[in-house]
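Shown here: the complex without one of its protein chains, the others still in place.
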């Protein structure tokens, strides 16, 4: 009975909808703190998903659902990147204007504080495979036969372009991302700027190495076609993969600047992937010593660690001290605190802890080291 | 990375997807037992939702999502009842063939054991308001200016037609369902056969009375436009409203026969609405005495009641006996057992219990009475 | 490694113990609002459990556990009512001073804001069965052969005395509470003042009638011997039965005054039992109209009801209006709000709602009627 309703009156003028929240409802909003350390002072941490589909290519929802999913996940920015070349619904949805999906989403996003970036997927056989162009001004101009021309058209619009799922088994039978000559050329011509190290349910160590070797921006996306809730088991505590963008402010322009400057991290399952430059300030902003004190006359120091992020950090103790209530492995509760007891052998006014952060990677087989300085009051 | 995948290989040839189920995952399947008592021997209880929308009218999903939602809810049958006259997406989706939504759903349902019934919504101002025609053969023929002609066209196709949300405030400012002369004529001409007593989040006592007074089939539907998961809070244990159809077999033909014969019940929140003829065998099939025995030498009899349905029955004890562990009010766990202790004052070989079933209605302000006979072993 | 610890240092000087609460942890604290209406203006609602056992009679825990359980349940007052005559552990625990259990609990309660009332259970065959004496000054003086003398000794100490589980099948084979001549005498001599209508897992309609007929205070108790957590399935959302005492202030003296004045209610499973005098102000304090407004130009009024209690009230609509989203049955979320939509047929500046409150009883087969006045802004 939906449609006339809006004509007559807004659904609930008084905002009476507030009900007692069900005790087991999962808070699905994705949250990481802003960063402010190292050379990365004063950046906003924006949560973005720049690879999504709707009925305007091979997805199964109208663009308004993508906006509502993003609002429920408290994303800052999305892009609906319809395949330009692959249009299985085109008999039903001819849609001659390839900017149409974006236009509908922009309209739907107006009621919310959500940034919608115009984007499209250049969908080709390998090479160059699939690539997303973001911040385009007119998708129609990317519909050309020669793939090189498509990248040039994107460049002419000032687009940020990244390579999708270089590990995709349908195009790379062994699932191993490998750079081709064509990709090298595109990079050289500054027509390819990023690469997905995470796509949907997959992660690629090899794509991470390619990114590091070639100065590409690290991207992680849902590549959603169906429903976010089902694909990523939201009700069971799951989340979609996202790209964390470290931007000077919360705007499309600032996101674009950050993407070209490679200031991103990828959040996938319980894994964070970022260059050291971004990883260290993100860890510093996420994990803090909240309180510390020796237990009575003992030399066992109780330390309360605060984790202001969604990540359940998995730490491996490499300090010179052993812990009283843990082995080497230590799991930090997300968005909460975790208590540890450090056996410092004598009461110290100040001491250092160091941990390998195993669920974070800065390069294949390289994990950041977290240093925490504990000062006694 | 969806689309090529199907060309190369099925996603998971070995069916390896089985994971340990998350302990808090809600089982969303809707279940009521078959009935087999009174004059209603041997009917299958089929779970149906015959009022739904997709992008082909004013909904927000492609028809395949409606099929997947139904499969997740373990429905037996659905119908996608697009508005014939209200087509807000028609610039994007011209869809000249009004059977198109149904055709796509039929195709998507092939992989599942789901019945898709061709239907359409005749969408008019009051009277006659909105009405759904099910089991039509060609929706295009219902697209006519004169509403009377639309009902005639439906009748010519042998359609089962029901009045949607007669309580809709956009068409009936007080939310009180009222029969109009036009509806009386349609009923007299056997062109209107059912009425929604439940639509989306609403229930209408007045619609129930109209149904009883005019021999209309009781219908309950989701009228979904967005996502079932969100609208009906599936993750928090909610469910969509459905019509339980008591059919001779699990087929479209049998459902049609049952609808014309008014053999339905409506399941909404924790409420069951049905005529006495259907309600009593449904209660009899749902609630059973599983076991009984006196506690030691006492005259307190422990009785285990089994409830084989999704309803959390709210019983009000009208027996001659009081209970040892409850007041008059008794709640039966859904799909499980509930233990009661009956104080029969002396050990009896056989005794009767009677309860008003408060969450069930057979008419406005009328609740069925459940009689249970307890035989001691 | 418990014991030396306290000698050296307090366990956690900084209070670092605060951890992120587990999302599924049940809040077990029992809460009902203070009352302030009718002739019952300005009473504190105190949550009390006055029938408990420890190793000092036939229970399985030391008194400190009873204190900790009470603190976890946020009770205001408890009493450890050891059997005076039944001492199965006496070979191990000779305990010549029958006040010993109370003394230990008093000591343990010092660190908490918990009132411990000295009490004992006079444990005899029927009549008089088992009876608890509260607010005694010396339990030893109640250890006498003649049961009449025991009640006299309690009276001499100013004790408040109530009859335990008059429905107990071990003493009353049919589980039906029945007043004996001896009980009548004790009541007449003002030596018996209350009666359990709820004991552990049982409720007695007949005990309620006896209380009303004889001016006895309504009591509900856990009669715990083992662990509260296990017996009452705390982890699954259960709670122990308690007596709500409406007292002038939060003190032992004020509780005693309230008990003698019969100002109590009993909270058992989801059932509240009280005289009308106490029930009506308790309902008034628990259930309030928080907000109301008509939906657009319609005559359907959205009303937000707030329930400030642990009870999940089960209401049966007896208003002149039907509801838009419910049948006659309405369940109010505990400690939260519930939205209803009332079809008032025209927009009214003020209207009344009335409901039978089915999970509350003021007498056998009598349920209070809730009247709510809805004023539009």
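Labels for the chains are A, B and C, by order of writing; each one numbers its residues from 1.
To be clear about the criterion, contacts are C-beta pairs under 8 Å (C-beta built on N, C-alpha and C of every residue); 3 or more make two chains touch, one makes a residue touch a chain.
Because the structure is predicted, anything quoted here is derived from the model rather than measured.
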| item | value |
| --- | --- |
| Options C:55, C:114 or C:242, residue touching the unrepresented chain | C:55 |
| Which of B:171, B:298 or B:317 contacts the chain that the document leaves out | B:298 |
| Contact partner of the left-out chain, one of A:288, A:306 or A:324 | A:324 |
| Of A:142, A:271 or A:353, the residue in touch with the unshown chain | A:271 |
| Residue of A:175, A:238 or A:336 in touch with the missing chain, whole complex considered | A:175 |
| Touch criterion as defined above, residue of C:118, C:199 or C:322 at the omitted chain | C:199 |
| In chain A, positions touching the absent partner | 24, 167, 169, 173-176, 201-206, 269-271, 273, 295-300, 314, 316, 322-329, 331, 341, 343-346, 358-359, 361, 364-365 |
| Residues of chain C (touch criterion as defined above) contacting the omitted chain | 1-5, 7-8, 22, 24-26, 53, 55, 58-62, 64-65, 68, 83, 86, 88-89, 92-95, 100, 130, 164-165, 168-171, 199-200, 223, 225-227, 229-230, 233-237 |
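Basically, only the chains that are shown with their structure count from here on.
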| item | value |
| --- | --- |
| Same or different contact residues where chain B meets its copy chain A, judged by the half mark | same |
| Chain centre separation (chain A, chain C; CA means) in Å | 51 |
| Chain B, residues touching no fewer than two other chains | 24, 169 |
